[in-house]
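As structure tokens, the structure follows; a few thoughts come after it.
The other protein chains are all here in position, but one chain of the complex has been omitted.
Chain nomenclature is as follows: A, B and C, assigned in order of appearance, with residue numbering initiated at 1 for each chain independently.
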Amino acid sequence: MSIKVTIWNECRHEKEDEEVRRVYPESIGGAIVAGLEPFGFELTLKTLDDDEQGLPASLLDATDVLVWWGHRYHEELDDTRIDLIHRRVIEGMGLVVLHSGHHAKIFRRLMGTSCNFAWREADDGECERLWTIQPAHPIAAGIPPCVELPKSEMYGEPFDIPVPDELVFVSWYEGGDVMRSGCVFNRGRGKVFYFAPGHETFPIYRDATIRRILANAVEYVNQPHATGWSLDHWARPIPLQKGAPRQTLFKKPRGAA
Amino acid sequence: MSIKVTIWNECRHEKEDEEVRRVYPESIGGAIVAGLEPFGFELTLKTLDDDEQGLPASLLDATDVLVWWGHRYHEELDDTRIDLIHRRVIEGMGLVVLHSGHHAKIFRRLMGTSCNFAWREADDGECERLWTIQPAHPIAAGIPPCVELPKSEMYGEPFDIPVPDELVFVSWYEGGDVMRSGCVFNRGRGKVFYFAPGHETFPIYRDATIRRILANAVEYVNQPHATGWSLDHWARPIPLQKGAPRQTLFKKPRGAA
Amino acid sequence: MSIKVTIWNECRHEKEDEEVRRVYPESIGGAIVAGLEPFGFELTLKTLDDDEQGLPASLLDATDVLVWWGHRYHEELDDTRIDLIHRRVIEGMGLVVLHSGHHAKIFRRLMGTSCNFAWREADDGECERLWTIQPAHPIAAGIPPCVELPKSEMYGEPFDIPVPDELVFVSWYEGGDVMRSGCVFNRGRGKVFYFAPGHETFPIYRDATIRRILANAVEYVNQPHATGWSLDHWARPIPLQKGAPRQTLFKKPRGAA
Partner (left out) sequence: MSIKVTIWNECRHEKEDEEVRRVYPESIGGAIVAGLEPFGFELTLKTLDDDEQGLPASLLDATDVLVWWGHRYHEELDDTRIDLIHRRVIEGMGLVVLHSGHHAKIFRRLMGTSCNFAWREADDGECERLWTIQPAHPIAAGIPPCVELPKSEMYGEPFDIPVPDELVFVSWYEGGDVMRSGCVFNRGRGKVFYFAPGHETFPIYRDATIRRILANAVEYVNQPHATGWSLDHWARPIPLQKGAPRQTLFKKPRGAA
């Protein structure tokens, strides 16, 4: 059964900024969808200006993997919608956060840090080289040791994230900077992949190797057994071990402990 | 210079519940303070019912390490106060979260997960054995391989936390359960230690070994060079590498990227 | 294409010890093979007393995943054979090390530590409960929160291993002990899974849940893209970055640096 992927994109730059429209006439989200199409996923494209900010509960419930590209309008997202997305990740929905999504509410909530970093948008971009640190990682399948992006925006260290559970890529920039640019984080039953490349004025999402990385990432963060038991607050008043002390439930009207 | 430690405690159980008052007449926070006193810290005890919920900004700014014991009233904490505490941890303030603090707003925010787990409060407690998994860890200094707590509340797996950066203790319970009960997490410049033992009706904070663990933890999460550079959103328009492309600042009124 | 799995087993206990023969008349290796059969792997069973200690280079080269059960005769393995196995793991061969294999030469070499732990073989065994710490991990697919093994040998903490890259299971023992009993380690391009249960006088490898864990582990440590580039000592005298300094090769007859 194919993986159900929802690509969410602010899709405002494309309307506001001619330069972005020239690079991505089909919108950034559209370019991501086009890149994922050959891989057999079931793809849905949604934007901030769609109904319910593009992410109604019914769609989230039917989504295996959510791909996120946002930038200038992070704060517009309703907190209750972030609650929903957050709950879905904890339940096992995969999440791929791209580029400027580092400051998206959902990413910051999942990380628990500021997610700040250094940045420089050189006027005509600068060269980025993405080094594969874990060549046997599923997200690196088919990817060479080094991927060169001739024009990129610099996103660099120090990057205020928790230590990633898996560090797949580290980037080099022409201007002298480095970045942990491909990071996996486990949160609840869900997997999150942050991937730094992808500025709105450079056609990075048309690059075949980048598209392969995105497809690998979608497959990797998809949890094939997400329908299993969940990580609930779980009262176990009767111990598994015979003869061990037990709890008289409802003795006192208590909370968790 | 001695470490400035603020012990924060809800301090409501002690007023509401005779059983807790009998075990901790000096309050849970008072018992923690008494346990830390021989170690030479500068100790301040605060409670939920103090001014500004016990945690004014001026106190937080002067705190090196905050020790947290809360249980039933997590939701009363103002979100703006949690913002302050959160910012201080990212800046480098140490945080020790005890027992039922797993559901405290500040802990959940730093973790990005539900922090749910399994639990059982056997009527007269049950035996917990705390095993030292990393004997050379500073928090385990002077601690034997196994610490026995004859009466404890069971807090067990699955525990919905991110993978700890350091797993120092794993607990065994009489009823058949296990728990990652001593965990270190790095967040920003700050260190967070979660420690599971410490139910309000068992005198665990009077145990000499537990007190040593708490003192070790305070020393460990204290960051001696917290006054260094911070993890800010950092524009670097001029590259370090000579001749590399630079950014014309203010060309367009942009956000982070 | 099905995964090629070689099950290696000392297969001496079965000849020397009537008790073991009674529990595993088909040998321990034979029971593991029987358990993996329904999962569609291509299975080969080898023992210490076969030609070339059961592991000729040609077989290792054709093996995707090696499953290891050894106990009393670890030291008989030739170091040159261990070199071969080690090289294959670095190249991407999966390795599943079972129970007393913790002291096998190949496991100690991959870990770099003593791999010591505590142990107790209660006369008629004791209850072990295996808790699933990472429910969404592929090795935990279809596995309940807790697996009860009524009769087991205790293998307990402190366990002198490097911090596992992934901790999937933690065990509880009737006698008061705990163990990180299901651990994943990445080494080179290879994945290693250590799994503690499986004493020779208890029929643990007949348990359907344990068999599912073993099958999951085989699938997980198998690296589908192991034929990619390898982690060699790699001279790059000509820099990728145009105009950057280069190395005049063979200027002086040098080693790596």
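Structural remarks
Operating definition for what follows: a residue touches a chain if its C-beta (ideal position, glycine included) is under 8 Å from a C-beta of that chain, and two chains touch if they have at least 3 such contacts.
These figures come from a predicted structure and were not determined experimentally.
Residue B:92 is the one among B:35, B:54 or B:92 that touches the chain not shown. Residues 71-72, 90, 99-100, 103, 109-114, 116-126, 153-156, 158, 160, 162-163, 165, 173-177, 185-188, 199, 231-237, 239-241, 244-248, 251, 254-257 of chain C touch the missing chain (whole complex, contact as defined above). Listed for chain B, the residues touching the missing chain in the whole complex are 92, 127, 129, 134-136, 138, 140-142, 144-146, 148, 174, 186, 188-191, 223-226, 228-229, 231, 240-241.
Against the chain not shown here, chain A presents residues 129, 131-133, 135, 145-146, 156-159, 163, 166-167, 170-173, 176-178, 180.
Keep in mind that, in the parts below, only the chains that are shown with their structure count from here on.
Mean C-alpha positions place chain A and chain B at a centre distance of 28 Å. If you average the CA atoms of chain B and of chain C, the two centres end up 36 Å from each other. In chain C, the residues that touch at least two other chains are 129, 135, 145-146.
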